[in-house]
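One protein chain omitted, others in place.
When the chains are written out, they are named A, B and C in that same order, and each has its own residue count from 1.
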Amino acid sequence: MPWELARNAILRKKTAKGWCGLKEDKMALSELAQKALATRREVLRLIYRAGAGHIGGALSAVDLLVVLFYDVLNYRPEEPDWPLRDRFILSKGHSCEGYYAILADRGFFPREELASFMKYQGKLMGHPHPKVPGVEIATGSLGHGLSVATGMALAGKRDHLPYRVYCLLGDGELAEGSVWEAAMAAAHYGLDNLVCLIDCNGLQISGPTRQVMNTQPLAAKWEAFGWEVREIDGHDLQQIKQNLDQIPFTIGRPSLVIARTVKGKGISFMENDYHWHHKVPNSEEYARALKELEGVGPGEIGA
Amino acid sequence: MPWELARNAILRKKTAKGWCGLKEDKMALSELAQKALATRREVLRLIYRAGAGHIGGALSAVDLLVVLFYDVLNYRPEEPDWPLRDRFILSKGHSCEGYYAILADRGFFPREELASFMKYQGKLMGHPHPKVPGVEIATGSLGHGLSVATGMALAGKRDHLPYRVYCLLGDGELAEGSVWEAAMAAAHYGLDNLVCLIDCNGLQISGPTRQVMNTQPLAAKWEAFGWEVREIDGHDLQQIKQNLDQIPFTIGRPSLVIARTVKGKGISFMENDYHWHHKVPNSEEYARALKELEGVGPGEIGA
Amino acid sequence: MERPNRRVFTETLLTLAKNDRRIIALASDSRGSATLNEFAAELPEQFVEVGIAEQNLVGIAAGMAKCGKIPFACSPACFLSMRSVEQIKTDVAYSGANVRLIGISGGVSYGALGSTHHSLQDLAVMQAIPGITVILPADNRETAMLTRQLVDYPGPVYMRLGRETAPRVYADDFQPEIGKGTLLLPGDDLTIVATGELVRSALDAGYLLRQAGIAGRVVALNTLKPLDTEIILTAARETGALLTVEEHSIYGGVGSRVAQLLGECCPVPLTIAGFPDEPLVTGNQEELFRHYALDAAGLAEKAKGLLRRKQATRR
Partner (left out) sequence: MERPNRRVFTETLLTLAKNDRRIIALASDSRGSATLNEFAAELPEQFVEVGIAEQNLVGIAAGMAKCGKIPFACSPACFLSMRSVEQIKTDVAYSGANVRLIGISGGVSYGALGSTHHSLQDLAVMQAIPGITVILPADNRETAMLTRQLVDYPGPVYMRLGRETAPRVYADDFQPEIGKGTLLLPGDDLTIVATGELVRSALDAGYLLRQAGIAGRVVALNTLKPLDTEIILTAARETGALLTVEEHSIYGGVGSRVAQLLGECCPVPLTIAGFPDEPLVTGNQEELFRHYALDAAGLAEKAKGLLRRKQATRR
């Protein structure tokens, strides 16, 4: 329905300016970069303090999350259930640290809550749960997110609402058959309000995805499943932003973003090393890592 | 391992001549056609007598089953557990009637057993179970067969045995994510001793597959998942035979046969009508159908 | 005239959905078994077909629920309760999504199609997942009325319906309530506690016992979780022996839940009638009920055995 698409475009514009909960205007790229750096620092801190977490995949996803939450998504932190909000689902729920850091920074919950990460009787567990404001659904078991996102996008279509649904998956996660069930259905229903992003860092727990269980070629698979595919550098904030500004890539089809990323991005000795999937840095490593992430500026989170 | 491939080819030849349980030599096409006709009659009879069954998909699969069991597969009916046998798995387990008819005709169990189909305390249930000689694994829940077949093919590779594994799926069944898990793994392990056949009749229970949940385009999907794909007429015995004689289609890859078929094939008023997925013919329809399947010859099953 | 509960469910749902746009019916190529064809034709905007993909069925339903819909995900109980159970655990129960999981043709409804099509583990697993209400209506009236209550009932629900015609149990003025058991027949010698579409057989067994001079109480539970502990403990105290009846494995379902309650509050002799822990013979539902002594006659015999046991322990 082209008229609906036009209407939605107008509604979404309004939303970004007027309805949206964002206090500031869209950020400059340099500010986004600061946010990314600050988020990486917070990821490191959360994991070091908790003595647990999944650092590699959290770091590879930071830039995608930053562009989504500081630039692309419409939402109201003070009204997390706002019906017109864009939905975001972290299907690779183990990368919750960056997600939590950003939700806190955006005001979904007090920053102090971060200290409870994985602590006894704390609110923030090792995987997202909807009792945390800003989280739509519980994830942590891989392969669930895209089905839920498909249901949300379908509900939006049925109700003629202009919101979009964004879902972030890992590349190892694509071995789960449930992902392909959702991919097939989303294309079948022509859900052009659905965006799936793949954090394609080439690694999973046990090693390189190509060796563990090759999920490549991604583009050919998703195209055959009826999606419009774009491949981008998942750490180039501008590229991420530019491409996400062009959703839907094609009218009547769901959009797929293959984001080439580096697992452990930002901390040299963690980069591209699958052992850092869920290894916890010791104090010496922590200090070294923090140093690499140093940077100053107004965007610093939880400093 | 090319040397292994050559060895297997020799072993398989020997097998077909010497080790194999087949009493007669390979059949002529006309004989296969007779077998197909007879099998269709038996399918009709089984379902009519039981007052239950899945006739549409049973009929679309008959020609594939006939070529497999009377021409392609190596097995020994008197020794169903023969370790070197080719394995066949009916992943679309609801099409068991033709399978049972052929297993009986080939001597896996007495023909009289067919009368117990779906009867109280009978051996032949509405879906295959390994207590029936010739059946490798229980099916009936869709989407399981290819994983099991992959395991069997992988075991064959690990043991350097020359057997092959054949697995028959429905086109509606391809919506199950588990199928794609298996497809991915089979390609990952380069299982060129694995053959998957799709009974592509375009229909499932609720209507045309394109409308219910479009699983097309099949070739593009399977190619992207790393399989070598061929598309054939699933009712042309010669085409089926010729293509199955060329397994593996490519060394180091699993082979996929997309068989274009007609649901309800052979009984005009059932053809291409999804209501005949599991409708049971009344006496008038039974008579009419039987008439259409008339034909004489030595190949007649259970006459 | 009695009809299958699944049909009554769908008709009720269609009526409700016409006046409530929040209601969505979802199918996994299960439109026929769930008798949703009319629904799909009349309310296409409130119908979702996902094809043969039960995991996706549940995930999509959870997503729609989180957007304010009231999704009824309808699929054969055998597949819904097993193939998609991790989605049920996580996307529905743990996430608190208001999904109604409708297990069609539950238990051994599919009879001779074999174990792949039997749902004899569904109560066990659903019961062990926190946050799911588990409902098993007995007859047409109860199905219709509970379906109506489901619309605004808080939280996730699993409701299991049979495939075949469900014989009548309740009178026209009966007002069932989710979570409330019903005393069907008074008596103080022992109690039969039955669930789902076996309630009728249990009631008939109660009548058979009367003829044999035994005052068997019959209690029906339309809800396994939350359990009406009151009606069961009263029965345990007043009759001193319980026979539970369910179309389920003898492990993990109604019998085991009742056993637990008794052990923790009022230990009395108990017999659990259900399907044994072994592969079942081939047969249709009726044949299987008879074979495994879950028909009225079989249940009456089990009750007599239980009574003898009760009397022996008292002596």
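FYI, a residue touches a chain if its C-beta (ideal position, glycine included) is under 8 Å from a C-beta of that chain, and two chains touch if they have at least 3 such contacts.
Keep in mind that this is a model prediction, so the values were computed, not measured.
Remark: the absent chain touches shown chains A, B, C in the intact complex.
Only one of the listed residues, C:G63, C:P137 or C:P269, touches the absent chain: C:P269. The chain that is not drawn here is touched, among residues C:L16, C:M82 or C:I214, by C:M82. Taking the complete complex into account, C:S249 is the one of C:T35, C:T143, C:T191 or C:S249 that touches the chain left out. Note that of C:L120, C:L184 or C:L299, the residue touching the chain absent from this view is C:L120.
Listed by residue number, the positions of chain B touching the unshown chain are 83, 129-130, 136-141, 144, 146-156, 158-159, 177-178, 181-182, 184-185, 188. Although one chain is not drawn, its touching partners on chain A can still be listed: residues 50, 52, 93, 116, 118-127, 129, 138-143, 172-173, 175-177, 204-206, 209, 212-213, 215.
One chain is missing from the display, and on chain C it is touched by residues 79, 82-83, 85-86, 89-90, 94, 115-116, 120-121, 124-125, 127-131, 225, 242, 248-253, 255-260, 262-264, 267-272, 276-279, 313.
FYI, only the chains that are shown with their structure count from here on.
The chains in contact with chain A as well as with chain B are C. Ranking every chain by how far its Cα centroid lies from the centroid of chain C, the top place goes to A. Inter-chain centre distance (chain A to chain B, centres taken as mean C-alpha positions): 44 Å.
Along chain B, residues 143, 175-177, 213, 215 each make contact with two or more other chains.
For chain C, the set of residues touching two or more other chains reads 50-51, 53, 55-56.
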